[in-house]
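Here's a structure for you.
Yeah, one chain of the complex is gone here, protein chain that is, but the others are all in their spots.
== subunit A ==
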Amino acid sequence: MKLNSFAKLSGVALLSALVLAGCGSKSSSTGTKKQTLNWMVPSSISTMDTSKMTDLYSSQVANATNEGLLRMGNSKVTPGVAKSYKISNGGKTWTFNLRHSKWNDGKPVTAEDFVFAWQRTVSPKTASQYAYIFGNVKNATQISAGKMSPSKLGVKADGNYKLVVTLNKPQSFFKYMVAQGYYFPQEKSIVQKYGSNYATNATKNGYNGPFILKGWNGTNDTFKLVKNPKYWDAKKVKLSTVNFQTIKDPSTALNSYQSNKLDFTTLNGTQVKQYKNNKDYHDYLEASSFYLEMNEKKDPMFKNKNIRRALSLAIDKKQFVDKVLADGSIAPKGYVPAKMSSHNGKDFADQAYVKDAVEYNLAQAKKYWAKGLKETGKKSVSLTLLSDDTDGAKKNTEFVQSQLTKLPGLKITNQNVPFKTRLSRSQNGQFDLVITAWIADYPDPSNFLDLFTSTNSQNNGKWKNAQYDALIKKSESTDANNETARWNDMVQAEKILMNDQGIVPLYQQAQSTLMQSKVKGVQFFPTSPQWAWDKASIK
């Protein structure tokens, strides 16, 4: 090595750093109303194969580039590939009439594309993690367990434009499910052409939705949606491009938003405190429920209702959401989240509200506690509180701990473990108290209420109530085709769950965002896919 050249090199390196520092270009933004939206996602998308996707952001993109029988709208579904549908055979047969629509390569979208896609998802060969969502379609469970051929699935094409679905039992919310990504059609010729490489990048896929995905190589973080001229309702789509940037760091996202590189960003708790009064700030309630489960199997004292009630009343949920979370989340009215589903204009959470079970009342809590201790013959109790080990989860457990220890003689030890450990411990019953979250797959109260039937594997605390089980069963059988009766069953069930304090609701999570005021018409849904851009525009 010649040291002369070496010295020169180092000089050049330093100089170039200085020179470069000076030559940054000031990008001037032209003020035209280009129909381009710059969107941010906090996580890379993992696949565009609707049989394989499990993450929210992949579903968001799929919902923009593809379309199922029906389409998610604001707390209702609107026609999609199906112009109309008819329910018969006591709610067990759904017949969809498809419109003459096209894939982006010009081929027609036919009933066979649905049959093919659904069979593919439930087939064990595909190893889909969403196979369970087909559970109510005839034979799906046997097929996904490898005991029956996929061709036996309860879905048939009657000609090119009629699809007949057979269900095991009536399911009024099936209409929401067919609007979700996992029930989308797949272009058979494309899937067969690419085999295991299908939908692993933007070009190896067929699109029948409002937009076409471009520039996604399967693992990269920037890509875009461009308007699909072949989409049947293309004239209503105003945006020409949606640019996506994956930004995992919240402060980077905020900086990018402030420099106008993004028209939208999500905020974390600390950022919300700063931006709550900004004109661009909006928060949206997600269909999620965070609650405390009490392990009745491990600690028989939790079989005592006074003990359970005491724990609920001792936690000030209002303070929790306002001071600790402070991100737009709200104190719950019960277990099923607010603003997710309504019947005759009435929100489920309002109808099933049991004030005495959720509202903070320390004096009352202490009374119940003393009574419960007496009944169970205990003087002091030492419990563990299980939760995740993220910063947020730790703060939450500390708060719950501080609230509960106000009950005389109660000692709480926090156990903050990684997500997967928490999950396996909850399922194996290795906990006293655990903070659990449930996020809906589709906007129907049953998606939440099913969890607390006595045999459900998600019922970690093993709370049991025969009346509750009976009501849920009734809502799925005799009342399944009667919207009002079914609704009332579910409201009753939730009231029982709350009155008996099967769980302690903690909060409902919100998504806090900044969105430039020039952006209009972006839709938010409390459940997946959360965001849709087909009606959005730049004003």
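We take it that contacts are C-beta pairs under 8 Å (C-beta built on N, C-alpha and C of every residue); 3 or more make two chains touch, one makes a residue touch a chain; residues count from 1.
As a convention for this text, contacts and distances are computed from a predicted model.
> Any idea which of "Ferrous iron transport protein A", "Peptide ABC transporter permease", "Heme exporter protein B" or "TldD/PmbA family protein" UniProt assigns to the chain that's been left out?
"Peptide ABC transporter permease"
> Of A:52, A:138 or A:224, which one is in contact with the hidden chain?
Among A:52, A:138 or A:224, only A:52 touches the chain that is not shown.
> In the whole complex, not just what's shown, which of A:362, A:423 or A:485 touches the removed chain?
A:423
> Decide which residue listed in A:89, A:192 or A:252 touches the omitted chain of the complex.
Answer from the full complex: A:252 touches the omitted chain.
> For a quick check of understanding: of A:90, A:146, A:159 or A:229, which residue touches the chain that isn't displayed?
A:146
> Spell out the interface residues on subunit A facing the chain that's missing from view.
1, 3-4, 6-7, 9-11, 13-14, 17, 20-22, 24, 26-27, 44, 46-47, 49, 52-55, 124-127, 129-132, 141, 144-147, 196-200, 217-222, 245-249, 251-252, 255-256, 258-259, 261, 418-421, 423-424, 427, 457-458
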